[in-house]
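Report on one structure; see the data block that follows.
Only a single protein chain was left out; the remaining protein chains are all shown in position.
A, B and C label the chains in the order they appear, each numbered from 1.
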Amino acid sequence: MEFGWADEDARHRDEILGFLDEVLPGDWEAISKHGPGSDQQAAFSRTFCGEMAARGWLTQHWPEAFGGRDASPWRHAVVGEEMWAIGEPRGAQYMNVNWIGPAIMHFGSDAQKAEHLPRISSGDVLWCQGFSEPEAGSDLAGLRTLAIRDGDDYVVNGTKIWTSYVDNADFIFLLVRTDPDSRRHKGVSVLLCPVDSPGVEVREIPSVVGARYFHEVFFSDARVPASCLLGPEGEGWNVVNYALQYERVGAARYARAARTLDRLAEIARERGLLSDPTVVERLAEARGVCEAARVLTYRVIDERAKGLPPSPHTQLARVAGTRSDTVVANLALDLLGAEAFEYGSYGDANFRLAMTAGVAVGATEVQLNLIASRFLGLPKL
Amino acid sequence: MEFGWADEDARHRDEILGFLDEVLPGDWEAISKHGPGSDQQAAFSRTFCGEMAARGWLTQHWPEAFGGRDASPWRHAVVGEEMWAIGEPRGAQYMNVNWIGPAIMHFGSDAQKAEHLPRISSGDVLWCQGFSEPEAGSDLAGLRTLAIRDGDDYVVNGTKIWTSYVDNADFIFLLVRTDPDSRRHKGVSVLLCPVDSPGVEVREIPSVVGARYFHEVFFSDARVPASCLLGPEGEGWNVVNYALQYERVGAARYARAARTLDRLAEIARERGLLSDPTVVERLAEARGVCEAARVLTYRVIDERAKGLPPSPHTQLARVAGTRSDTVVANLALDLLGAEAFEYGSYGDANFRLAMTAGVAVGATEVQLNLIASRFLGLPKL
Amino acid sequence: MSFDVSSDPPVDLPFDLAFDPGQQAIADAVARFCADRFDDDAVKQSTGAVPRDAWQELAGLGVLGVLTPEGEGGLLEAVAAMEALGRAVFPGPLAATFLATRVLADPERSRVAGGSVLVSVGSAGLWPFAEQAGVVLEIDDESVRRVHFASAPTPVDTLGGETWGRAPVVRDADLPDAAAGLVVYRTLLAAQLAAMGRRLVDDASAHAAVRKQFGRPIGDFQAVAHPLADCAMRLDAAATLARAAACYRDAGADAPSRRYAAAAHVSACQAGLDAAHVCHQVFGAVGITLEGPVFHVSRRIRQLASTAPGPDASRRVLTSCMNGEAAQ
Partner (left out) sequence: MSFDVSSDPPVDLPFDLAFDPGQQAIADAVARFCADRFDDDAVKQSTGAVPRDAWQELAGLGVLGVLTPEGEGGLLEAVAAMEALGRAVFPGPLAATFLATRVLADPERSRVAGGSVLVSVGSAGLWPFAEQAGVVLEIDDESVRRVHFASAPTPVDTLGGETWGRAPVVRDADLPDAAAGLVVYRTLLAAQLAAMGRRLVDDASAHAAVRKQFGRPIGDFQAVAHPLADCAMRLDAAATLARAAACYRDAGADAPSRRYAAAAHVSACQAGLDAAHVCHQVFGAVGITLEGPVFHVSRRIRQLASTAPGPDASRRVLTSCMNGEAAQ
């Protein structure tokens, strides 16, 4: 961006790009192809995040008191864009630094802060999130995993599903029902649960979008120390909402989409396809969609940088980001034609993305519901 | 259609085309531009339908007992396609022959049959339909126009809206609530109401799609003879449903869309636009959409020809027909560019059509609701 | 033909696009065969090569030979079979095989129809099931050509889960009657795609009718129901266009069969892809699993929808129909 970025943020982008050049291995594309859940990428993320931490960049947007540098949300956004565009070498650790750490800072006991924040900040711990259940998808009100206090432990029983990264993770940010008689959002709590707790079993669900992407996690009388409770018992809904505010900017999908689009434009030029107005039209439409997602995301970052409360602009940015994914992936398929047939090819990866965009990020229709009610004043859907 | 049409139906199409050549005036396009509600077209429809009647074609699909020839639904479809494609010179009388006449045949008293059917059959009476009200659109359950029996009359009070053709019509097929305490579909009746009844007042609502297209009709203590009641009192819902079964084939929108598309392809060829793959793609997509609407409509005609009960295929055909309207109209606008700006031009007419298609035919979303529940077994929406 | 075909004459009505009893018997027999011998689990596992046993059995039913003189069927009979095969997501080079039985001569034709020789139809150096194929046909907008591999094909794992191959070819001879062959090919691809899409839409509808979120079945939400309804309409239209193309072809009406085959193909490709997308959305995370109810269908739809000569060629046909021939 020639204009708009503060000089120091623009310089930081250059630093990050230089760093990526330096530390990403030659076969990074092959590694990243298998997705952030894969063993290869999980292993690499510890090295990579360690290097970032050594340079003071991994949690630079955290307060100094917790090992950060109080860097602005803009600088954090620069990092997010470049990481996402290149295939997210931080792997699952983007969750640590984006919202798990901040939730622990806000709700954690001193002991929890001391245990977890330095590890996150140094880049060698992997977390995952345990929200979804077989009977509760976008609708957390149906949460059924029970955690019953028994002496100094909680005894946990239930099943989580669609859990990403869990088999390489050290901890799971686990949402449970601590009051069995409660309903909907009440009586729900968060446990910072070690994945190696006795009674926790993990089973992979083979997925379309990469290895180790989905799992079921079974809790059978799993004992989790009561000291793992984050925030007050029964206040889990507030903890999650607070944490997800930090996620309001979301992943920089447009950055990946724009990168893909640049590559497609290059391919189109090399093959002389730019004399076809259909190709020009679709490249241009896709570029417009990516840029739209970018500016809508920047507005959300801007609001956060100014300390404004979350607004419906978050949902606009998310829907726009999903749209950029879908539009570019479909264009890739159409442009690459039969080449896209090859398994593991660029086109194949884009097919998987095109089909599943909007599902993985939490149903687009929920976002549209929120736009309708919060942004347009329609009845709550 | 080189194949599929019975020889006699194919011959009849030729006859109809020859007839149109013969009887349509040179300035027909200028007349039809103002829409079937206009004074010019209303006046012309009496001449035109008289000529059709003289050849025995106007109600040829009616039973012989009522002045018809027992012609097949296929032959009737041939007529519908050619009429619709050329701009419907029958004007409002298509309703007479399609469903108002058949409803009177089925529910009418001998006196009603004797009064109305010969006039419809000879082509010099205009009917309109009075269903919608300010507070009841697609949802007839909210019907409020009251008709209270008083001696030999009904006294009618209320307002109808969006009534087409009424200011040139002789009769209105009027849906009223005869039991003021009734709710929803019960207590509703049909009156064959003369438009010149005392207490009936008509006001035009200027419309985007042509002159005299929309009206409000006010009933203020209007007295309508009780002999105008069609079918039993309180059974109006059944009468309407029976009548609309005859409308299940609907207007041959695809025929008009295909005609427009032929003209657009010709324009594209003349201007050398066919070397642009974008134009080829859109012409082809539009052609596919028109042909799809055509075959889906033919299937409904086939079912009717075989005496099968109405099926959800009706809704499929209707949604497809609306889609053909929209797709072709939008293509016309894009292809014609600035030419479409001229008021009254081909492009302008298509703009009005593109914007309003789907509204005028009864909301597309209602049709989609019906497809979801009746064709796919989803919950009733 | 080994079907129990009633001898009722077809009803004498224009545009009776419902199957006659003979065609319906074919569709039913194929559906039964798939359910018994090649169910969903078999389909999900049938990645890689063509499963020769099942293929042979299918041929044994007489299905693959329906277009041969001995088969005594027309394109509408093949469409009837293809609709059932598409709905069952039966693997292998189906449309290619029907095409070959139309353009090849005996004894090769009989071997193809009998299932002992597999056909690869492709272009641009990428060949379906290349290593297994005994006959290779190169196809483009206007012609069907006999070719053979210049060197052993390099295996390519495809998006659709099938093992294809790359190889340069030596061109042998243009086959006669390519125009009719292309009509057969496009019509059958369209029938297959429309049936596969419809299968997904039906499965997704059944799921949406029972899966609850926010206390209601998700099919209760128009955001779920309307896209499904719209896809159903468009898939049904594509299937009906394919039947119309077959009717015309069987009546020897060249121009309209060409037009309807192209319209069916264009419509089926787009409607199939949209259906795949919509159904992935309706199934949510389950649809992203490898063994779930969507992916084994959606990946094949995507592959079929780009199979050479792709929908662009059909678009060119449709546009030329509007400008050259009388557009009825």
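We adopt the following convention: a contact is a pair of C-beta atoms (placed from the backbone, for glycine too) under 8 Å apart; a residue touches a chain by one contact, two chains touch by 3 or more.
Keep in mind it's a predicted model, so treat the numbers as computed, not measured.
K.L.:
Checking the contacts here: which visible chains does the omitted one touch?
P.N.:
A, B, C
K.L.:
Of the residues A:E247, A:D302 or A:E339, I need the one that contacts the missing chain.
P.N.:
Selected residue, touching the omitted chain: A:D302.
K.L.:
Which residue among C:Q24, C:S110 or C:Q222 touches the omitted chain?
P.N.:
Of all options in C:Q24, C:S110 or C:Q222, contact with the hidden chain holds for C:Q222.
K.L.:
Taking the full complex into account, what residues of subunit B touch the chain not shown?
P.N.:
132, 137-139, 141, 161-162, 205-209, 213-214, 333, 337-338, 340-345, 347-348, 351, 354-356, 358-360, 363-365, 368
K.L.:
Using the touch rule from the top, list residues of subunit A that touch the missing partner.
P.N.:
Listed in rising order, the touching residues are 1-6, 9, 74, 258, 261-262, 265-266, 269, 274, 277, 280-281, 283-285, 287-289, 291-293, 295-296, 298-299, 301-302, 305-306, 316, 319-320, 365, 368-369, 371-372, 375-379, 381.
K.L.:
Considering the entire assembly, which residues of subunit C contact the chain that has been omitted?
P.N.:
The list for subunit C reads 221-223, 226.
Everything below uses one rule, namely that only the chains that are shown with their structure count from here on.
K.L.:
Return the distance between the CA-based centres of subunit B and subunit C, expressed in whole Å.
P.N.:
That gives a centre separation of 38 Å.
K.L.:
Report the inter-centroid distance (CA atoms only) between subunit A and subunit B in whole Å.
P.N.:
Chain centroid spacing, subunit A to subunit B, equals 54 Å.
K.L.:
Roughly how many whole angstrom separate the Cα centroids of subunit A and subunit C?
P.N.:
That gives a centre separation of 39 Å.
K.L.:
Pull out every residue in subunit C that's touching 2 or more other chains.
P.N.:
If we look for residues of subunit C contacting two or more partner chains, we find none.
K.L.:
Which positions in subunit A touch two or more other chains at once?
P.N.:
In subunit A, no residue touches two or more other chains.
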